[in-house]
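All protein chains but one are shown at their positions in the complex.
Chain IDs A, B, C, D and E follow the sequence of writing; residue 1 opens each chain.
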Amino acid sequence: MRILVVNPNSTGSMTEAIGAHARAVVGPGVSVEAVHPPGSPASIESHTDDVLAAPGVLAEIARRPDVDGFVVACFGDPGLLAAREIASGPVVGIAEAGMRTACYLGRSFSVVTTLHRTVGHIRDLAAGYGVGRQCAGVHASGVAVLDLETDPTAYVRVLTTARAALAADGSDSLVLGCAGMADLTGRLAADLGVPVVDGVAAATTEVERLVRLGLATGKTGEFATPRLPALLG
Amino acid sequence: MRILVVNPNSTGSMTEAIGAHARAVVGPGVSVEAVHPPGSPASIESHTDDVLAAPGVLAEIARRPDVDGFVVACFGDPGLLAAREIASGPVVGIAEAGMRTACYLGRSFSVVTTLHRTVGHIRDLAAGYGVGRQCAGVHASGVAVLDLETDPTAYVRVLTTARAALAADGSDSLVLGCAGMADLTGRLAADLGVPVVDGVAAATTEVERLVRLGLATGKTGEFATPRLPALLG
Amino acid sequence: MRILVVNPNSTGSMTEAIGAHARAVVGPGVSVEAVHPPGSPASIESHTDDVLAAPGVLAEIARRPDVDGFVVACFGDPGLLAAREIASGPVVGIAEAGMRTACYLGRSFSVVTTLHRTVGHIRDLAAGYGVGRQCAGVHASGVAVLDLETDPTAYVRVLTTARAALAADGSDSLVLGCAGMADLTGRLAADLGVPVVDGVAAATTEVERLVRLGLATGKTGEFATPRLPALLG
Amino acid sequence: MRILVVNPNSTGSMTEAIGAHARAVVGPGVSVEAVHPPGSPASIESHTDDVLAAPGVLAEIARRPDVDGFVVACFGDPGLLAAREIASGPVVGIAEAGMRTACYLGRSFSVVTTLHRTVGHIRDLAAGYGVGRQCAGVHASGVAVLDLETDPTAYVRVLTTARAALAADGSDSLVLGCAGMADLTGRLAADLGVPVVDGVAAATTEVERLVRLGLATGKTGEFATPRLPALLG
Amino acid sequence: MRILVVNPNSTGSMTEAIGAHARAVVGPGVSVEAVHPPGSPASIESHTDDVLAAPGVLAEIARRPDVDGFVVACFGDPGLLAAREIASGPVVGIAEAGMRTACYLGRSFSVVTTLHRTVGHIRDLAAGYGVGRQCAGVHASGVAVLDLETDPTAYVRVLTTARAALAADGSDSLVLGCAGMADLTGRLAADLGVPVVDGVAAATTEVERLVRLGLATGKTGEFATPRLPALLG
Partner (left out) sequence: MRILVVNPNSTGSMTEAIGAHARAVVGPGVSVEAVHPPGSPASIESHTDDVLAAPGVLAEIARRPDVDGFVVACFGDPGLLAAREIASGPVVGIAEAGMRTACYLGRSFSVVTTLHRTVGHIRDLAAGYGVGRQCAGVHASGVAVLDLETDPTAYVRVLTTARAALAADGSDSLVLGCAGMADLTGRLAADLGVPVVDGVAAATTEVERLVRLGLATGKTGEFATPRLPALLG
């Protein structure tokens, strides 16, 4: 089984880290490849970034009909519905997988994200995925995406935000609202004493089980393969 | 006052027709310009089309800081939230304006759209805009966007779909679910005996009054101007 | 084009101020007349006031078939649905127009109102209009309607309430929850740094554009002209 | 214990019938008085009727501080929230009581009403009372309020509508959507084989038990006694 | 008329107290019997307790076809829907009756419960009963069920929680979230100055009026009598 993890931003070190995290959680016999579209924004922290990144996600998916399933590895799930039209295998976004996975772990979860301006979009996603009630709060750490890798205070700021979020929301688990936080999962779980869901791991294992079960996007209606414009890729 | 109407698809005859419709409804002293992004899909009838069209919409808006307000003239409202980040003047989509305008005309409205595969996206928009209850139904005429201009049976098919929709939904008004239907507004209203809302006219006049009232997107949070990546236009 | 603005309360100075505000925002060729029903409550600050004011609103509208469109200029929108039955032209309430207008300006808005006891009714209206999610909070300034005109501390109290509301709600814009606050719009926008929506201006310009577009209440069902009882006016 | 049942319309024979029905269901020691406001509409079948009837309902309640509890006996519940401000004893509307009572009888109920134009208002009430999901359908029999008493075909038309409603909705019970249908309750229950809820009986017995339990409207906030304008009664 | 009140837990002193409270509120000619299933948990304070208590509730009801109506007297309403299948008379839970009764007393209510871990279940019930919007908050006093009877500080802790809840929620009334709090009703109402709803009293009088009106669970669908397995009692 082959899974393609698409990092919608163009920061290569993040793509590598995401790939490593995905590889670490799949079962035997599953190979994971991580790519990013050339020329997309370096990080995705606004609606504009989201719009600019989405076509590249589709192009990466369109050129890989040999792959069994796909992960869109940015917590805004850019281009997800379109990707379902284009791919024949299943496509899962890390926001939807992260939040739906947390639903199995208790009544409600809190999300810790990067900049404040991403909160509204994440709430929109939660509402659209039907987990608006389970998502007890979305909290910005103020740490920008690319600072997650480099800023030595990043961990403490994320931890502090998470701790306050859990106390305020009374949640049973924590969902990490950025692919760049995957590194922090284990440490946060240990420090917080609650289950911590990393969307990259959640989405990759969801794709793995969907492929294993022979399940993919239904193609009889809205998600039928569209005219594929030349512009794609 | 200057209003820019962006047709997200690249079909020039539609851009011209949309511009003419917008010009026909603005008040004295308002100039309307209609443009489309070069290289976007010829019509927008899938999630993929939507994703591919959105960056061009942003580029058109970004290059025109001299304009007072903007209309996104495709019923999927592609790139709308991002456009609000980029523009300093107000930005209105034709789906939101069409559906919100219909809310002033009674309890509920029906939408007539083009292909069946667009129905889900329009329902998502209605739910997101808070008019899910007022939107009593979204009905596909089966007429593709570009056939609206050329197919001699298009009018009858739209009319038949609209009549059945109003009867099934018990709605007070009809909303046209495609910028390419603007031409049909008056004829449909006469044949159906209910108010018919064309999103292009609705959005253009909304922008006009927002500009006149000195209102534009709030810029203190989510919609603050983003880093403008070089990729934008 | 002729627009009738009905102030549901019987305080003449408010009627005059409302008329002046409405006149200040309409386009060329639009005349605005402001009236109030004789004998209605001096201000509308309870469900009882609302009930007592509504018949007079209908009577004012019923006696003016010569007018093209109508504004109900009290933030409780008293008698709005009934007014749509009676009038042939469009009828818009200032609560619905104020809140729907704010929806074009960002993700969410806060409402500042007069007395605490009006909060519940405004929340009901927001829910009914489908903007319950966009309306991030309704906040009472504690300033009674008639004190808005006369109490020298009124502005500061409204400003203080608004500032706290925006901070607590994280909203992109402010909606003024009383026709008597129209005077404060510009000053508040300057002091707060966010768009401020006055319902009187919002509703009047909505009616103007509906009339220009040839749109009015659909009359094929719930809003068909009712038996007009002798009691009306 | 004294209960006042206010028929909001001015048709004396309906007031008498409503009073008789209410009297038939109260316990020992409870006296029921039925009144109607002079000069209200003869029947209530539009938003306009509703607006015109509500002030009279308040006046009837305001003049009877000696009474322990109140029923508003029209399925539109006109003036209900205002009545709660004015009365010190509990006030119950027949729509809210009818629909909430049906919630104890299974998963969902169907409402049979009079004219089609009342359907939207009843759906609004159901949503506002929080029983929108339990209310599986609102169905118009086409029988006008005053024809319920006089038209010999009325029963059959109501029965036919009810039977079709129960089949279409799969409901567990039926709620009668007009005070004028109280007479039909037993016969319909026998013919349909499901529990049939008459709002007049439901509301009167609700008031009886609230009074017995010493419960009335909370007066610490929104429903505190308002300034009582001279116009009231 | 005979009403059976089933205390789902096996603490005899609570059963007696519940029976006394129920008897105190019914009308003349109504007899109340209070029972509990042998062997159920001593108190119900977790989902596990709820699951373990429910079969005994059904057994108690199944063995009493001679009774006219039933109350399930635990604020988790364990086994309520199943009880409606089994009983021919009406069955009412104290959570649903308590919360629906409070809906007649204003816009919103607050619930005071025992341990924090019960909050989620009560919110689920409120949402399911359609009173999620009216239920402004569920607040844990930290007093365990059995401590309500014996801990001398229990009253003060419940009062303090209730006072803070009303202030935070701005509610019009209070609902007691445990059958074991019935004793405190009058004292709390006096100390708080708002209506206080005891679910036991609310449910018992609801059953009384349903029986008097000849209403019981509809049996044509979901709630038809099930195969009665031998395991039942």
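Assume contacts are C-beta pairs under 8 Å (C-beta built on N, C-alpha and C of every residue); 3 or more make two chains touch, one makes a residue touch a chain.
This structure is a prediction, so every number in the text was calculated from the model and none was measured.
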item	value
Option from E:E85, E:D169 or E:D183 whose C-beta touches the chain left out	E:E85
Hidden partner chain, touching residue among E:A54, E:A162, E:V175 or E:V211	E:A54
Interface with the undisplayed chain - residues on chain E	39-42, 45-52, 54-55, 58, 79, 81-82, 84-86, 116-117, 119-121, 124, 127-128, 221-222, 224, 226-229, 231-232
Absent-chain interface as seen on chain A, which is shown	25, 27-29, 84, 90, 92, 96, 100-101, 103-107, 129-134, 166, 170-173, 189, 193-195, 197, 201-202, 205-206, 208-210, 212-218, 220-223
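The definition used in the following text is that only the chains that are shown with their structure count from here on.
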item	value
Distance from chain D to chain B - Cα centre to Cα centre, in angstrom	43
Numbers and ranges of chain A residues touching at least 2 other chains	119-120, 127
